[in-house]
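I have a structure here, written as structure tokens, and I will follow up with some questions on it.
Only one protein chain is missing; all other protein chains are in place.
Chain lettering (A and B) follows the sequence in which the chains are written, and residue indices restart at 1 in each chain.
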Amino acid sequence: MRERWPLVIFAVIVAAVPFIPGMPPFWIVLLDNIGLSALVAMGLVLLTGVGGLTSFGQAAFVGFGAYTTAVLSAQYGVSPWLTLPLSLLVSGLAAVLLGLVTVRLSGHYLPLGTLAWGLGLYYLFSKLAFLGRNDGVSGIPPLSIGSLKMLDPGTIYFAIWAAVLISALLTMNLLDSRTGRAIRALRRGHIAAEAFGVYSPRAKLLVFIYAAVLAGLSGWLYAHFTRAVNPTPFGAQAGIEYLFVAVVGGAGYVWGGVLGAAIVVVLKEVLQSYLPLLLHGEGQLETIVFGILLVTLLQLAPTGLWPWLTARLPFKPAAKTPDTSIKLPARERSAGTPNVLLQVDNARKQFGGVVAVNNVSFDVQAREIVALIGPNGAGKSTTFNLITGVLPPTSGNISVLGKAVGNAPPQDVVKLGISRTFQHVKLVPDMTVLENVAIGAHLRGHSGALSSMFRLDRADEAKLLAEAARQIERVGLGDQMHQLAGSLSLGQQRIVEIARALCVDPMLLLLDEPAAGLRHMEKQRLGALLRDLRAGGMSVLLVEHDMGFVMDLADRIVVLDFGTKIAEGTPAAIKTNPEVIKAYLGATA
Amino acid sequence: MSTLLEVTDAHVSYGKVEAVRSVSLTVAENEIVTIIGANGAGKTTLLSAIMGVFPLKGRVAFLGEDLARYEIEDRVARGLCLVPEHRELFATMNVEDNLQLGAFRMSKAHAARGFEHVYTLFPKLKERRKQLAGTLSGGEQQMLAMGRALMGSPKMLMLDEPSLGLAPIIVAGIFEIVAKLREEGVSVLLVEQNAKAALQVADRAYVMELGEFVLSGKASEIATDQRVAASYLGFADAAAS
Partner (left out) sequence: MNTTILLFLLQDGITNGAIYALLGLALVLVFAVTRVILIPQGEFVTYGALTYASLAAGRMPGTAKLAVVIGLVAFAFDLYAMRKTLHAPKIARAFALHVAFPVVVLLASMWAADQRMPAGVSLVLSLLIVASIGLSLYRIVFQPLAHTSVLVLLIASVGVHLALQGLGLLFFGAEGQRGPTLLTASATLGSLRFTGQGMAVYGITVAFIIGLWLFFGLTLYGKALRATAVNRLGARLVGIRTTLSGQIAFLLASTIGALSGILIVPITTLYYDTGFLIGLKGFIAAIIGGLISYPLTAVAAIVVGIVEAFSSFYASNFKEVIVFTLLIPVLLLRSLAAPAVEEEKD
């Protein structure tokens, strides 16, 4: 409970504010606006700051929430409390439809896409007859509990801030969970997360809907606060402003959304009341200052004000070391392990006219370390990608435990007990080593987003973290467990990747250049670890350039050159193979 | 032999971490100098800072002129050239365009001579001249990066880990070229993890550990130094054994 104290204190302060004697009513209106804006920004924090999906279109979801309740309560007399779930549902459904299209967009196409449908929806709101066209809908009833009608800003204040606080709590819970880690991994690209069973389109859609529902909630509150809606606050300008709020506060932090909302709303108020006096111009002066401030902020503090503020706080939250005595049940495996774990049979991969892997065949047996060597560009990493389902083979067969893998996606391949590391380290640098490694155990947990939000996932979560901690100890990085992965040396990061792969409880480990960047001693330790794993029944397939390391460790070596297998055999045989010396080792011996 | 590059008491910081501390080095005309050391010793940082990619405290002089007020582009114009660790090629442009841009500051006639020179050194590049740089193999990309640098007729070439990720046989070829460049009057400052190969080709060497030079001298002497052999030559020669 200790980590919740700041939230409790904040809630008490928020609840006390309206009772401060002499509090100007206008300030309460500002606080209401801050709360409404904070809700939307919180969704954007999850979507943009954490999930890496920039949206300029959040204002449209606020519009869905607001118009739903406006039409139903003003025109059909439905009780506002009944329209609340409907508002959230409509925003959520809109998010599903738009999200299905949008989350597939890559890179900068995504924010542009949100800008496009944001504008389209704004024009739709302002043209549809049943939404009142440009005039909108008025005569919306206030919220009421019994005989208490929330007519004035001072009473709806409690509804708005209760929504903010509850949403913040649920959002923080969500982020600190199995699903949360999957979301946080999205920003660094999808390949690593998918290799451990995360369905990234699904995770992206989830945050997209989550953000939209928060925006819809804000819209519902807004409609009953102003009691009239028109299209203007749901246009592109507003969408941009919400993003601005998140960026100002700190797009990666839940409280950054609240802080950003406070700053922007107050600033806007100040600018609107004083700028015209200063400059004697007509309207929209605040947008000029806004634009300039946004640019200045990006240049001076690109991560927003919240991290800047917390870095100056005297106390730091203590990291909890997981209790490693909790056992995570082993991954389910098919009964009886056959001798051949992996069979690559005439695998071929062509990129346009270039043949990257040319009808390569080899196998990996139980308790065996096989090395894949060859010059750069020989097709080693592509072979890894074919085995793990990142790329579909052009032709040929890959089978695991006698079952053909076919075009199975990475998420299915890892379920078979094959896990991997990457040539270019793919960790989430701003997550701790523990959290990164826990992604490896993703498939061995079961809690979903909802149970995480309501903290029903704690038993499951403790098991996952315990397993992650055990694997970190095993690879010898116990002291670095709570450091951010990005602060480790590249060599250590490669070892973290191995721990993450071990969390799958694999029977076959695929390591892509694990020894690159390691010092002499560290290489020896890595070699010992791999021998240890082999003794424990695991097989290893590795790509490596350090011949000393490979020759020492491998049971068998497969040599590729220009996508074709040119040799296979024991280290001793490979060392003296004339073909291999010519193509790869060189005659410098 | 006159001094080409002179670095005096250089410090380079990455945020709060001082990655290079009080380093001094010289490279003379027609000389190959190597800096060896483990990963994370600060070699790449030092080279990049000499080139002007990072700010450097201390003095860097090239041909006797202080480089402090010059940016990367001005240093290139003075004949100092870096082939960086990640090669930094123009991946979506073809080999020929990459090379042509290497001679960006040169006259047309000069560029034509450059093409001839580079294609003689690396015949493979001529074969692939219409291929996009991003589709070349690792070894070919290294050749292209070196070729592009040579197009600008540098007086001194700084090579950062040219052997990184390359098969031993290709590494041997790259080092042969390095030796050839010296004969053509280009000095080379070579940063390498592959200490054995680097010490074979170099005249002098510096050993870098945790941001500082701990040893320097003739390459042949460094190669036989006990400490160096234990720390850096242990695994590197296993491939050839």
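As a working rule, a contact is a pair of C-beta atoms (placed from the backbone, for glycine too) under 8 Å apart; a residue touches a chain by one contact, two chains touch by 3 or more.
Keep in mind it's a predicted model, so treat the numbers as computed, not measured.
Contact with the omitted chain, checked across A:I28, A:V90, A:I240 or A:A356, is made by A:I240.
Of the candidate positions A:T287, A:T310 or A:Q483, contact with the hidden chain is made by A:T287. Within the full complex, the residue among A:R4, A:R104 or A:R202 touching the omitted chain is A:R104. Those residues of subunit B that touch the chain absent from the view are 51, 53, 68-69, 71-73, 76-77, 81-82, 84, 87-93, 97, 100-102, 104-105, 148-149, 151-152.
Residues of subunit A that touch the chain left out of view are 52, 54, 56, 101-102, 104-109, 111-113, 115-117, 119-120, 123-124, 127, 187-191, 237, 240, 243-244, 247, 279, 281-295, 298-299, 302, 390-391, 426, 429.
As a working rule, only the chains that are shown with their structure count from here on.
Our note on geometry: subunit A versus subunit B, Cα centroid distance of 39 Å, whole angstroms.
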